[in-house]
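Below is one structure, written out as C-alpha cells; comments come after it.
The complex appears here minus one protein chain, its other protein chains still in place.
The block that comes next holds chain A.
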Amino acid sequence: MAAGVLQLQRQLTDYTASLFSEFNQLQQLQDESNPDFVVEVVYVFFEDSERLLNELAKTLDQQSIDFRKVDAHVHQLKGSSSSIGAQRVQRVCIPFRNNCEEQNIEGCLRCLQQVKQEYTLVKNKLETLFKLEQQLLAAQRSMSTI
C-alpha cells in the first residue's frame, strides 16, 4: 500500500514537473492554511476561460465583428492564462491580438481554434493532475485508516 502511495506521489511530482513552471509557482502559494487554493484558482480559470472562449466564438461568428471586444476578451484570457502559468495559451494569445489589430478575421478564427486546442490541453492536464492528487489523498487516507 505504501508503495502504491509512493508511486502515486512520484507520478504526481513527475507530472507536475512536466507541467509548466509557472504552475509550480502557483502551487507554491498553496499551503496548509489554504489547501484548496490551486484547485479553486484553476477552476475559476476554467470557468472564466470557457466563458471567454464562448464569447469569442460568438463575437467572431457575427456579421460585423467588434474587434475591440474580441481584443478585450483575448487580453483577459492572456492575463489569466499567464497567471495560471498556462504559457502556451498565453503565447497563442499574442498573435491572436495582432490579428485582431489587423482585423484579420481568418487569422482570428485560426487563433481561436489554436487557443481552444491549447486550452483543452491545459484543462486535460490539470484535470489529470487533480485526479492524481485526489487519488494520492485517497490512498493516504486509506493508508492512515489502516
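Rule of thumb we're sticking to: contacts are C-beta pairs under 8 Å (C-beta built on N, C-alpha and C of every residue); 3 or more make two chains touch, one makes a residue touch a chain; residues count from 1.
What we mean here is this: contacts and distances are computed from a predicted model.
Asker: When one chain of this assembly is omitted, its UniProt record names it as which of these: "Centromere protein L", "histidine kinase", "RT24 protein" or "Amidohydrolase-related domain-containing protein"?
Answerer: Matching the unshown chain against "Centromere protein L", "histidine kinase", "RT24 protein" or "Amidohydrolase-related domain-containing protein" yields "histidine kinase".
Asker: Looking at A:Q9, A:T59, A:Q76 or A:Q135, which makes contact with the chain not pictured?
Answerer: Spelled out, the listed residue whose C-beta touches the missing chain is A:Q76.
Asker: Across the whole complex, list the residues on chain A that are touched by the chain not included here.
Answerer: So the residues of chain A touching the missing chain come out as 21-22, 25-26, 29-31, 33-34, 37, 40-41, 44-45, 48, 72, 75-76, 79-85.
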